[in-house]
Structure formats: C-alpha cells, structure tokens
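One chain of protein is taken out of this complex; the other chains stay put.
A and B label the chains in the order they appear, each numbered from 1.
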Amino acid sequence: MLRVTNLTKRLPDGTVLLDGITFTVRKGEFVGILGASGAGKSLTMRCIVGLTSASEGEVAFTGEQGKTYTTTTIKGADLRRARRNIGMIFQGSNLVKRLSVLENVMVGRLGRINPLRSWLYGFTDREAEEAMDALSRVDMARFAARPTGSLSGGEMQRVAIARAIFQRPLCYLADEPIASLDPKNSLAIMRLLQPLASEHPILGSFHQPAMTAEFCTRVLGLRNGTIVYDGSPKMSPSQLAAIYSQEPNDERPSEPQRRPKGPMIGGAVMAAGNPA
Amino acid sequence: MSDATAIPNAVLPSVSFRRRAAAVAAAITCLAASLAFMKANPLDFFRDFHYVANLVGEMLPPNLALLWRKKSILPSLGETISMAFLGTLGGAAVAMVLALAAARNTSPHPLVRGSVQTMLAAERCTPNLVILLVLLTAVGIGPFAATLSLLVGSIGMFGKLFANAIEQVDAGPVDAIAAGGASRLQVIRYAVLPQVAPSIVANIFFAFDVNLRAAVALGVFGGGGIGFELNVARSVLRYKDMLACLILVIVMITVMERVGDFFRRRLFRLEAVLE
Partner (left out) sequence: MTWADFRLERYGRIVKPGAVLLLLTVLALWRVDANVADLASGITKGVSIFRLFLPPAWSAFPSMIQPALVTVLLALTATPIGAACALAFGLAAARNVAPPWLRASARTAMAFERGLPEIVILLILVAAFGLGPFAGIIALVIGSVGMLGKLVGDAIEEIDPGTVDSVACVGATHAQMIRFVVLPEILPALLANMMFRFEVNIRASVLLGAVGAGGIGYELTLAMNQLEYGKATVAAFVSFVLVFVSERASNLIRSRVLAGDRLA
C-alpha cells in the first residue's frame, strides 16, 4: 500500500507547486493521475521516489509483512533502502544503452546487491534466470543479449517494466510511461502494466483519459498542484473539464526543470545521500 | 521455475565473468612482463618518492629573479614564440600548395596527387626527433634548425587537413566559375580558397598552440628558446632556475592561448560582419 499524505512543494519564491496532495493506493489498484502539463504529475512522482525533495508531507509504503518505508524525511543509505521497494518506470525508459537487455533488467536489483560483489563479480546466474523470467513476462526474452540502444522505444519500455518486475518492489510507479509511444505500443504497455496491479499497487501518470478509462481502476485528477478529482476512471466531460480547462488565472510557472546544483548521482540535492 | 529460453552465453553472468577475469589477468600479466623487461619496478615509485620530495624542496622557491638577472631569458621566450610562429605560418604556406596538389578536385594529375600524398604521409610518420637531428646537422645548432623542424612537421600536419578541407568544398561555385572560363588558378583563388579559408585559419591557430609546446620541447635539444634555458639550468643543477623557466613556459603557453583565441575571434567576427 502506498500512502501519500499532505505532499507539498514550495519554491523559494513562494510559488506553490504541489499543495497538500493526499491519497492512498492499495494492492489491486491501478491508479492513474491525469492533469494538464504543469499540473504537477511528474513532480508528484519525483517527490514520492525522492528525486525531488518535498517541502512538507509524508510518503509511506507498506509491504505484506507490514514493514513501512518512507521517502520524504530520509537521506543516504536509508533513502536507497526505501527506493529498492519502488519499481519506477520513466517516460523515456532511461535504460543504460550500452548494456545488454538482460543486464539492464538485472540492474533493477542493485539496491539489494552488495556493492563490492556487484563491482568484482557482477550478477549471479540465478539472478540472470529470474531476469529472463521477467523478460519473458514482457515478451522480450529473445532480446536478452542485444545492446539496449538497438531497441525501439516501445521495446525499451517493456524492458523497463521487466526491470521493475525483477526488482520485486512493494509498489510500481510510472511517470508518463506511454507519452513517447505510438498508439499500438501504448496499448501494449498498458496491457503489460494492468495485470501487475494484482501483485502490487501501481501509480501512473498519464495524459490520455481514454487510456486511463480503459485500464485504470481509479483516477486522480491533478490541477495546479491539487487533487480535484478522485474516483472512477470513467469520467464525464464536465469532470474532465474540471481537470483540464485553462482559466486566465491559471497562469503559473511550469515545474522547475532545472537540475539541482551539486552531485547528481544519488538524486536531489537536499535529499541527496552521502556518497557511498 | 526457469524458462525454456536458455540464456545466451554472451550475457550469462558466470561466463562473462570468467571472460572478463581472464582478460584482466592477461592484461596484468602482459603489463607486469613489460615492466620487468624494462626493469621498471612500480614499487620504486613509492620507495624513491623521497627523491621527488627532495627535488621539489630544491626547486622551491622558484628563482623568478632570473627574469631580470639573466638577460637572455625574456628574449628566449620571444625566440620560442617566434619559432612556433614561423614554423606554423611557413608550414601552412607550403602545405597549402601541396594540399592543392593532393586534393582530388584540384590536383593537376593523379600521379602528382599520389606522390604528394605519399610524401605527406611519410612526413607525418617521421618522428620529429629525426627531422630535428637531420636539420641540426644541416644548418647547425640553434633556433633556426628548430624552426625549420617545426615547419616541416607542420607541413605534414596541415597537408592532410587542408587536402580534406579542399576535397569537401562545395562543387557548385567551383563549377560556376570554371564554366565562366576561368583558369585553374583563378578557380582556386575565387571558388576554393574562400570556402576553405575558415577551417584553414582555425587549423592554423590550433597548430600554433601545438607548435608552441613542440618549440619548447625542441629547445631542450639545443633548439634554443626557453626550452634550452630550462635544460641548461637543469644540467648545472640550478633547480630553482629550472622551476622559474617552467613557470615561464606555462605562463607563456596560457597567454599565447588567450592571444590566439582573441585574434581568432576577431578574425571570425570580421568575417561574419562582412558576410
């Protein structure tokens, strides 16, 4: 179960980008976040995984055994431990292009592998077998030895999903996973994501209401950093308008895209861990 | 639980680990063997490091008074700069002519092209040392030999670069001017040269930086300039003087880099304005 409580993000100049976001995602749910550009979808995702630090609020996710992890008030090794349990999928798949497909999947469990062992030896055969299973689930097993850069966008996104599966997380996060894909590939990806909800809660951000209507179990509507809708994925036009319509006083700066200053490896500056 | 799809050997971790480990082991063995052959013990680096410390102690503080105490130091800087300057310009001039003969679209005859290209390639492969020694024998010790050596070296460097630039020239203007009845030389002057001028100028500035460092190096061999002074200081064990020369070398190179940048930008700004 993923619980977000009062997530708030304020810029130094006072602009509020996220305001008191609160919601829960349970096992079996495939929750989609909808919103216009700049509404805060990606920012919410990044705050949940700790890539951007939140000004206020708490994110907690709990597994079967009841062990709870939070990502908002911790840094360093603790943040890394928490991140193991989030299977994140990005818009551009963001895989390491020069590694093979199989290696990219196995990268998913780096959080649980001893760093020394991963440096000196690499992965084990057993991990490779499990990674092949994950690849089979997304129907990419035959690409295992290919360099990832030679794959198409849709294929890479499937590998990204395989990586998230291999990670054995407590929940899945997807930041606009189908935004760069054509309709056919988008459908394929959504069809792969949907069954995952029966194992772990999935939270994804999308900008196609048609997709969420068909595949999601619940939809959150985000507008100007606040949740304006939380309910059935099948929405009426007026409900959609409430999320998407632009009014004159809706002018707001877009989410900060600038890179935080300082060491990037490890995530956001303020939540940045101490170098390993 | 495992799948019917077998894991290809290329990515099977145990196999790839063994492969990697073998490669690393082989590399380290070769390295160790080479070092042993040359009687170079890497541990000596740490064992004898106190020599380095001693040397540094002897080199500091640098004897910057050398600048005004020894009359020949500043002129030697000028000498080094002049060597690089002349070597670069002269080399560029000669290389331009040779490049025109070596480029597919301006060469008068394939035989000429082939022989010029072979000559240029041969020159590029000849170590600078060989050229310098030959020239030292021919014109005697001193900056002149070093200048000629840099010149010859630059010819090799520029020859290929210029020839490539000429071959990549847009054929349109060339054909147009040739169709107007211009002679070969006129075609080159009005169609080819203006197109290659920017890249040639850029290459010249880059080569000047390279040649400046080379001029210092050649100076060590008796080519004159600050390199010569540095070597002299070292051979009489005046290490403070040596460090002073070293600092001068670095200052000169940095300043010349900036000067070069300044002139290059001015030249291109002028070009852009007149476009």
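Here is the rule we use: a residue touches a chain if its C-beta (ideal position, glycine included) is under 8 Å from a C-beta of that chain, and two chains touch if they have at least 3 such contacts.
Treat the numbers as computed from the prediction; the structure is a model and nothing was measured.
S.K.: Tell me the shown chains the invisible chain touches, ordered by label.
M.R.: Those shown chains that the absent chain touches are A, B.
S.K.: Of the residues listed, A:M88, A:L102 or A:V138, which one is in contact with the missing chain?
M.R.: A:M88
S.K.: With the full complex in mind, choose from B:L35, B:L67, B:V97 or B:V112 the residue touching the hidden chain.
M.R.: B:L35
S.K.: Which listed residue (B:A21, B:V52 or B:V112) would be found touching the missing chain in the intact complex?
M.R.: Selected residue, touching the omitted chain: B:V52.
S.K.: Can you list where subunit A touches the absent chain?
M.R.: Spelled out for subunit A, the touching residues are 49, 51, 80-84, 86, 88, 90, 92, 94-99, 103, 107-113, 115, 118-119, 147-150, 163, 167, 259, 261-267, 275-276.
S.K.: Please output the residues of subunit B touching the missing chain, sorted low to high.
M.R.: These residues touch the chain not displayed: 27, 31, 34-35, 37-41, 44-45, 48, 51-52, 54-55, 75, 78-79, 81-83, 85-86, 89, 122, 125-130, 133-135, 137-140, 142-144, 146-148, 213-214, 216-217, 220-221, 224, 227, 230-231, 234, 239, 242, 246, 249-250, 253-254, 267, 270, 274.
Operating definition for what follows: only the chains that are shown with their structure count from here on.
S.K.: Where on subunit B is subunit A touching in the complex?
M.R.: Its residues touching subunit A are 1-3, 5, 7-8, 10-14, 16-17, 20.
S.K.: Which of the residues in subunit A end up touching subunit B in this complex?
M.R.: These residues of subunit A touch subunit B: 100, 102-103, 106, 121-125, 127-129, 132-133, 136, 141-142, 144-145.
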